[in-house]
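Missing here is one protein chain; the remaining ones are kept as they sit in the complex.
Chains: A, B and C, in written order; residue numbering restarts at 1 for each.
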Amino acid sequence: MAFRTPIKVCFADIDNAGIVYYPRFLHYFHLAMEEFFAGALGIDYADVLHERNLSFPTVHVECDFRRRLRYGDHIDMEVRVLHLGRSSITWGYKGYRVGDPGEPVVEGANVTVCVKSDTFEKTDVPEWLRQGLENPR
Amino acid sequence: MAFRTPIKVCFADIDNAGIVYYPRFLHYFHLAMEEFFAGALGIDYADVLHERNLSFPTVHVECDFRRRLRYGDHIDMEVRVLHLGRSSITWGYKGYRVGDPGEPVVEGANVTVCVKSDTFEKTDVPEWLRQGLENPR
Amino acid sequence: MAFRTPIKVCFADIDNAGIVYYPRFLHYFHLAMEEFFAGALGIDYADVLHERNLSFPTVHVECDFRRRLRYGDHIDMEVRVLHLGRSSITWGYKGYRVGDPGEPVVEGANVTVCVKSDTFEKTDVPEWLRQGLENPR
Partner (left out) sequence: MAFRTPIKVCFADIDNAGIVYYPRFLHYFHLAMEEFFAGALGIDYADVLHERNLSFPTVHVECDFRRRLRYGDHIDMEVRVLHLGRSSITWGYKGYRVGDPGEPVVEGANVTVCVKSDTFEKTDVPEWLRQGLENPR
């Protein structure tokens, strides 16, 4: 079972073509990852950053945009861990339009590297996080 | 003479009503203040933050929006210091549509407080900055 | 009773001073107004824009920022109608930090003008909306 979180397209997400500005989808991915930490791992991402001293800068992203989204659309964003390396995590995202559960409207993945927040020094994914990522709630 | 800097309305600044999303104008004010530091005071705002250890959080803002702006509009944003207190700076902004120099399309002001970047402790506006603000280039 | 809606400070709302970028608070006001339409008036703001052909551009805003907010903070944003004119609505906002219900951390108001979405022609606040604004759920 993948983790899912609702995201609402807001008024400001729309661009001058009348649809969601495409970089916003990557913001939605990030929002969903933040929710994944709180909801599936039981720790606020803010605490990961500031108390556990871990950050996860993205080194690669790719994404397919299959349908245009408009203001008023609601997204059900699925997050899962696609690959867990020694110091990298590959996240997969599938966004479904609520009320239209067939094909995802957006689908992507990004690779993040685990670093220390204060120095940006690469570090191994710590054991507590590895266990959570392998067995999300 | 007030400092002026050009700002272009970009595709992503437009909201679902087809005009500039109003909070973006406050972002334009901030961009103009950043340019003021570089252009009128001769110091990058990034250096002020990180090397001089000063930040300027906003405690008050007010703004009148006189005309709708659209994608493709160019703004000439005027920045001036309206009031210089012991630890506060009040900034005034007037945005003119390029090619239409009459009434400003947007006009506002914000009050910033001078604090130390690392502790957010309130501090007096230092002499080097006070001199620059009183005599911008 | 004023309408209230929760808003979470997200990772991307933080600026290089480590606190919420102040224009984001006006975005929070807009998010809260969008929720007000859905929650207190029973109509999606997207439908107001596109089906009722009404938009509400802001002509004035003012705001006091009383406390710095950081990533991980949760806001309880109160929205109320301060004044209902013939074609204008003045909205008031008070944001409280969750778990800290005393003084609002941010407090502001904006004046919006009722216009037709397709022509931006000023129009009277229609009766169905006037009734809802005077008697929100």
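Criterion: contacts are C-beta pairs under 8 Å (C-beta built on N, C-alpha and C of every residue); 3 or more make two chains touch, one makes a residue touch a chain.
On a predicted model such as this, the values are computed, not experimentally measured, just so you know.
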| item | value |
| --- | --- |
| Option from A:Ala2, A:Leu49 or A:Leu133 whose C-beta touches the chain left out | A:Leu49 |
| Per the touch definition above, residue among B:His30, B:His60 or B:Arg80 touching the missing chain | B:His30 |
| Candidates A:Ala2, A:Leu26 or A:Leu133 - the one touching the absent chain | A:Leu26 |
| Chain not shown, touching residues in subunit A | 16-17, 19, 21-24, 26-27, 30, 46, 49, 55, 57-66, 68, 110, 117, 120 |
| In subunit C, positions touching the absent partner | 11-12, 14-18, 21, 23, 71 |
| Touch residues of subunit B, complete complex, unshown partner | 10-12, 27, 30-31, 34, 44-47, 49-50, 70-72 |
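Heads up, the rule we're going with is that only the chains that are shown with their structure count from here on.
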| item | value |
| --- | --- |
| Between subunit A and subunit C, the fewest steps along chains that touch one another | 1 |
| Same-site or different-site touching of subunit B by its copy subunit C, using the half cut | same |
| Pair of chains ranked first by number of touching C-beta pairs | B-C |
| Innermost chain by mean C-alpha position | C |
| Subunit A and subunit C, separation of their C-alpha mean positions in angstrom | 27 |
| Distance between the centres, which are taken as Cα means, of subunit C and subunit B, whole angstrom | 23 |
| Multi-partner residues of subunit A (each touching 2 or more other chains) | 11-12, 71 |
